[in-house]
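Only a single protein chain was left out; the remaining protein chains are all shown in position.
Presenting chain A:
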Amino acid sequence: MSYYFTILSPTDAPLFNIAFGTSKSGGDGIARFRFPDTAQYMNQFIIHSSLDIVEEAQWMNGNLYLKHIDTYPPAQAYISAFLTPSGARFLLLHQPPQLPSTSSSGGNTGSSSLLGSSFSASALGGGSSGRASSSSIAANPTAPQTEEAVRQFMNEVYENYVKTVMSPFYRVGLEIKSPVFRARVTAAGKKWL
């Protein structure tokens, strides 16, 4: 699974973004998106296009975490959202690994292709059934386990976001450049996703 995480200000200015891969089930934490490296803007494109749905969903309930809100089927991209009370949005795009597992990493080819293929079956079948692989968040982006993991991730990022915004040298509405914050988001990603 590859992830693209971004924070948008209430006025939709991007404040922070980071791409990383899963560290669960033998992942090496490196993002491998389906687009070639020259087309990474597609991630931003997809994630920003989900903003309309975020704005709709934010009035549906009082939760900060809006769960999985949007899917972009051509790229198998799933988007989860989290709102802070001040209106900043945390958006996470997750994309399961490509089918004939193009993993260039040596050690885990067996397991990752297994997960990849079981996911493809469930995706083609149009729904997730209770199968063993769904316990792995790398396999199934819509499973409750994944929702829970993303929620934990979002909460941890939120906590760190608050601390970062409290720094007197940070101007509200500007890009978050803090290397400490980036490191903490990376750590949260490693821990939960």
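Definition applied: a residue touches a chain if its C-beta (ideal position, glycine included) is under 8 Å from a C-beta of that chain, and two chains touch if they have at least 3 such contacts; residues count from 1.
Keep this in mind: contacts and distances are computed from a predicted model.
Visitor: One chain of this complex is missing from the view, so tell me which of "Trafficking protein particle complex subunit BET3", "26S proteasome subunit RPN7-domain-containing protein", "Eukaryotic translation initiation factor 3 subunit I" or "non-specific serine/threonine protein kinase" is its UniProt name.
Guide: "Trafficking protein particle complex subunit BET3"
Visitor: Out of A:Thr6, A:Asn43, A:Asn140 or A:Thr164, which touches the unshown chain?
Guide: The single option touching the absent chain is A:Thr164.
Visitor: By the contact definition given up top, give the residues of chain A that touch the hidden chain.
Guide: 163-164, 166-170, 177-180
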